[in-house]
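Input: a single structure, listed below in structure tokens.
Excluded from the complex is one protein chain; the other protein chains are retained at their positions.
Letters A and B name the chains as they come in the text, with residue numbers starting at 1 for each one.
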Amino acid sequence: MPALALFAFAVLGPIIGTGVFSLYEWDGFGEQVAVGLDNYSRALSDRVFRTAFLNVAIYIALTLILEVLVGLILAGLITARTKGTAFFRVVFFIPVTLPIVVVAVIWGFVYNPDFGLINSLLEEVSLQSWAQIWLGNPRTALVAVSVVSGWIFSGFFMAIFYAGIRQIPTEIVEAARIDGASEFQIFRRVKVPMIRNVVLVACLLAIVGGFQGFDLFFVLTNGGPFNATEIPTTYLVKAVFRHQNVGYGSAMAVIMTLTVLGISGVFALLRRRGREERTAH
Amino acid sequence: MKTVLGSRTLFYSVMALLTAFYGLPLLWLLASTFKENREIFSTPLSLPTAIDFSSWAKAWEIGNIGRYAFNSAFVTSSSVIVILLFASLAAFGFSRFRFPGKKGLLVVFGIGLLMPLQSYFIAQNLLFEALNLKGHRWTLIIPYAAMGLPLAIYLLKVYLDSLPGDLFDAARIDGCGEIRIFTSIVVPLLRPGLATVGIFSALQAWNEFLLAFIYVTEDAHKTIPTGLVAFSSRYVTDYQLLFSALAIVVLPMIAIYALFHRQIVAGITDGSLR
Partner (left out) sequence: MTVGRRKVSGIGIAIVLAILVAACGEDAQETTTTAAPTTTEAAMEEVTLRVAMSSPGDVQIGVWEAVAAAFEEGNPNVTVELNFVADDIYETIGLQSLLTGNDAPDIYFEWAGARLANRYQEGFAADLSDFRENELSSLLEDGAFNGMVVDGKTVMVPGNADVTTVMWYNVDIFEEHGLAVPETWDEMLELSKTLLEAGVTPIGIGNKDLWPVGNWTSHIVSRSMGEEAYDQMLKREIPMDNPALIEALDYIVQMQEAGIVNESANAINDNDGAELFFRGEAAMHPIGSWLVSWAIEVAPDLNFDFFNLPPLDGAGVQDSIIAVSTGHVINAQSENIEVAKDFMLLFSSLEFASMMVDAGGTPLTNGAFDREDIDPRVQSLVELIQNAGAVVAPPDTGYELEVAEALYQAEAEVLAGVSTPAEAAANAEAKLG
């Protein structure tokens, strides 16, 4: 089977290879020195790597709000009316279709301290004191990157939720409306519970996707200032391609992979339990 | 009646604000392409005084954007073709035949669905290096196709499983060989599934950056994401030129999206929900 051959060659083999490399100290050219689990203990005691994990956790938490929650609200708004929403659906989804790198370059300008859109707008409404060096301040940089992430992906989650809400039988919504429920109540008490599974999957997508985020960070800050936006992916790319520590980078990659698989496993369990509960009722 | 009207106004003003949030960065980008560097700094929010496409022409010319776009299109379409071909064959095999190790193989591809890029790109890079696969125009097709396969196989298998088995039995009785069955029954029936998979993998390949950045350093073979990053670090303070290059890249994509938004939205959401 050609599919298997290609997959084994380009993905499976390298997965195993990365695992093997993680047990060596190697610069990619010279001698390989077996060091057992040294790379792993180094990673666990590496302050920057731990910061990177903390940062990505914060980033994921922020994206759950800025992507998933905002996406849910957008879907709620759009389904509150039956007509005249197609335009908005199209507009909100535009960022999803652009390469992330391109979006990152654009937002790099939006955040520019001298002529960026944000600081100029603030100046326009006489709020200069709010102007910030968004990407250069360790306190704001991570949030600033997360906002861009929200700008891109909230439209994507909106589309998912929109599709989910559309599948809710109209009678249920109509019944609630006849009972005098407001649109907001319908949204909270009918629509969201009905698409609970979709929301769960969306959270998983946001979390796993967040762990793999790289492009935005690489272009906007590349981990700076002072590791304030360092995440495992940017850090391990630095380790491998800048400092030529193939072994150490591989060990970090393995740790990341295990984390992602662990989270996916937890979600699979949650889903199964949810399904069992429903069949039990 | 009045309350409805009131809430409609409220509704549309909220929507207008949101639209501004999503649209403003792009409109600002567009306006800035018509402004000299000096104006970009002194009056960043003003509308351009004249619409002049000369910086677009310049960006197109010295930025090699046409070449990057061609490379992106080439890599993307080739990857999609490989994915569709291999995945539909594999899905057909998985769905219609029993063979030893089938379950194990399915698990293997299932793992592929979950594995992040980071779990293999380091070793993949060294492997490609050793085999001299880096730096060609076609280099990226290999990882893109391989990465797209698990999801494509899974999605297509689900579609195939939903087809009634009787259909195939009937065809077989009629004397159709397996290849005939595949080409004349499976492929046409799979068309909606193939469209979803195609759109999803196309966008993945079109947008991918990290591997493109590592595997292709020669300017002539760069795709749009890496080409643009290279361009932006070379002409870094000619902001008008940079804005123009960005606009040239972004506008056609938005246009294509606007034309096919129904299919594209469906393709992306279906692709990621499985």
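Quick note on the criterion: a residue touches a chain if its C-beta (ideal position, glycine included) is under 8 Å from a C-beta of that chain, and two chains touch if they have at least 3 such contacts.
Because the structure is a prediction, the values reported are computed rather than measured.
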Among A:F9, A:Y40, A:F241 or A:F267, the residue in touch with the chain that has been omitted: A:F241
Of A:Q128, A:S182, A:N197 or A:N222, the residue in touch with the unshown chain: A:N222
Sole contact to the chain not displayed, among A:L4, A:L64 or A:I133: A:I133
Per the touch definition above, residue among B:R67, B:R96 or B:K134 touching the missing chain: B:K134
Chain B residues that touch the omitted chain in the full complex: 41, 129, 132-136, 213-215, 217-219, 230, 233-234, 236-237
For chain A, residues in touch with the removed chain: 29-30, 42, 45-48, 111-114, 133-138, 221-222, 224-227, 241-243, 245
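Going forward, only the chains that are shown with their structure count from here on.
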Touching residues (chain side chain B, partner chain A) in the complex: 11, 14-15, 18-19, 21-26, 28-29, 32, 40-41, 44-45, 82, 86-87, 89-90, 93, 105, 108-109, 112, 114-124, 126-127, 142-143, 145-147, 149-150, 153, 203, 206-207, 209-210, 214, 224-226, 228-229, 232, 239, 242-243, 246, 249-250, 253-254, 257-258, 261, 264-265, 268-269, 272-273
Footprint of chain B on chain A - complex, ascending: 1-4, 6-7, 9-18, 20-21, 28, 74, 77, 80-81, 88-102, 105-107, 109-110, 114-117, 120-121, 124, 151, 155-156, 159-160, 163, 198, 201, 205, 208, 211-212, 214-215, 218-219, 232-233, 236-237, 240-241, 246, 249-250, 253-254, 256-257, 260-261, 264
